[in-house]
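Sending over a structure as structure tokens; questions will come in a sec.
As you look at this complex, bear in mind that one protein chain is not there, while each of the others sits in place.
Showing subunit A:
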Amino acid sequence: MLGLNKKDTTLLIIVAALTLLAPFILNPFPADSALAQFNAGYPDLMQRFVIFGIFAIGFNILFGLTGYLSFGHAAFLGVGSYSAVWMFKLLSMNVIPAIILSVIVAGLFALLIGFISLRRSGIYFSILTLAFAQMSFNLAYSVLTPITNGETGLQLTLNDPRILGVSATADGSIPVTNLFGIEMRGTYEMVAGPWSFQFNTGYYLCAIIMLLAFYLAVRIFRSPFGMMLRAIKSNNTRMSYTGLNARPYALAAFVISGMYAGLAGGLMASMDPLAGAERMQWTASGEVVLMTILGGAGTLIGPVLGAGFIKYFENIFSKINDNVLHSWFSFMPDGLEDAMVALVYPFIGKGWHLTLGILFMLVVIFLPGGLVEGGQRIMRAFKRRKPDETSSETTTEPAE
């Protein structure tokens, strides 16, 4: 179906089901229960899941296929965000032109940076991209203030000269982003007993765009172009002695992944029309590297899982404070309760980075293929338990 083989089609359908049913899946606990704080099904967080999913899918096209580790991908995300906000300020509050512009601008920017950085490979390439991203961050933060509004960040104001649309609504507020009149912030709330599920327009726009982005990534992975990219990673020497020029292939991959990042940035601004320089900082670039490796670099679904995993930790674990901990351990005797809280406290709240760091180390050491490899191992363990199916297991692929 859709030019994919059976296995990839199944994968696409699973991803589609997961994203479209996310408001249910991410809200498994009743709103008044103690576990409700582990619910992630609110619009703001769900949007972040899919937007960072797009970012990581794009990053994986470069890193997972060609092995070129870019440490400056956040720059493209930031450029995308700024372009989108400018489009809102100058043209219209419709998100379509904003998203298109952010992809184009990020692509051009990636072409420039990639052209220069791809003259080197390995660690020198990583350092070059890091340097470019930090340069962009500092420019956005200070020198380019007229365009980026410096440290305050670029925001909409009441006197933006919007060509198609109004500067301010009738009641004197800033108009909201929309898709041909459908407001991005619009949310339909479905209450079912103690549960409440939220269906947000913005989330569904992002989810559909992510599915398209995912589909395109699958096509690229399975295409001759994708095979050439894997060949670059595998053996650059053989590549050039086989009559292939590796650089345009790598540059094309770099530009495509830069455009994915720009798309993510544009969507971010479409959900919440502001753009700040901190989106381009090196920590943001590092985050997408973590997402991709944690999920499984070079796999199709890995980056999406990694993005969801990290964003979940960032938003859910960081909200657990010592009061919550005390209530969890309240069944214990006083002294023991305090001791347990003291023991767990460094790993939650502001300390969530510590938990994430430990998890990352465990994954890299024990599951070099990321969460995807973990999933494959579990599947294999299950298959082994059913002896009648072992005969049909001849097509199992070797784990990479």
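Assume a residue touches a chain if its C-beta (ideal position, glycine included) is under 8 Å from a C-beta of that chain, and two chains touch if they have at least 3 such contacts; residues count from 1.
We adopt the following convention: contacts and distances are computed from a predicted model.
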Identity of the absent chain, which is to be given by its UniProt protein name, from "MxaL protein", "Peptide/nickel transport system permease protein", "Amino acid/amide ABC transporter ATP-binding protein 1, HAAT family" or "Pyruvate dehydrogenase E1 component beta subunit": "Amino acid/amide ABC transporter ATP-binding protein 1, HAAT family"
With the full complex in mind, choose from A:56, A:228 or A:341 the residue touching the hidden chain. A:228
Candidate in contact with the missing chain, chosen from A:133, A:184, A:252 or A:356: A:252
Can you list, in ascending order, the subunit A residues touching the missing chain? 3-5, 216, 219-220, 222-228, 230-231, 233-235, 237-245, 248-249, 252, 256, 398, 400
